[in-house]
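Excluded from the complex is one protein chain; the other protein chains are retained at their positions.
Let's look at chain A:
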């Protein structure tokens, strides 16, 4: 073997090993969660810990399924999906305006938009609570959807406008000459061509809404309105932590996120606009 090929192979090998190591390290907590969720309660505290649970049991999952956790997951789904829809509707229009029109103070506007996202969420918590209480919106889906959407909109406007800018403006113009209004051109041509950006934005919003804890805890109080993240906390009580059920609930609560990724995967098609132009 020629020395330079050997060197190259060696370099690739080292790189592969390093990256594999890092990957395993990062997945380790999640793997441990899955393993723990399959152990009977008695085995959870065994030392040294056992990597393969024996016997494998689904009793934790059965317990979680019988509790209110499915309802919390349902609530979380409603709130997260609602947040995606509202955020995208608002953001698409704002991002389109930014990507297509030049207006006085645009850069300042865009800066302020992203600056508002830099305010720590907790700082807004008390005013938000008071406002929600005045509007009789406490303990509803709507308040969570509103707050989450408004919180994510600035970020998503920034994210989407980059994608919209990649859609050539002559396509809007062609659609307008072809007989559509500007909004019509936007819905029929620009939005469909920005699907990869919208899919990315949807995931950002979903993950945020799904994982958010403090706002959900503050703005909801009844058991019927509880979200999954808040529900998980109730497995940690003053009498101890129910590790088995907690980990089973955690595993269950990651499923919708995975589903969304799979669902949106076909939208992540690059080069969607190829062929529009002279090429």
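As a working rule, contacts are C-beta pairs under 8 Å (C-beta built on N, C-alpha and C of every residue); 3 or more make two chains touch, one makes a residue touch a chain; residues count from 1.
Basically, contacts and distances are computed from a predicted model.
Missing chain, UniProt protein name: "ABC transporter ATP-binding protein", from among "Xanthine dehydrogenase", "ABC transporter ATP-binding protein", "Transketolase" or "Protocatechuate 3,4-dioxygenase beta subunit". Of the listed positions A:150, A:174, A:204 or A:217, the one in contact with the omitted chain in the full complex is A:174. For chain A, the list of residues touching the undisplayed chain reads 168, 170-171, 173-181, 184, 188-189, 192-193, 271-279.
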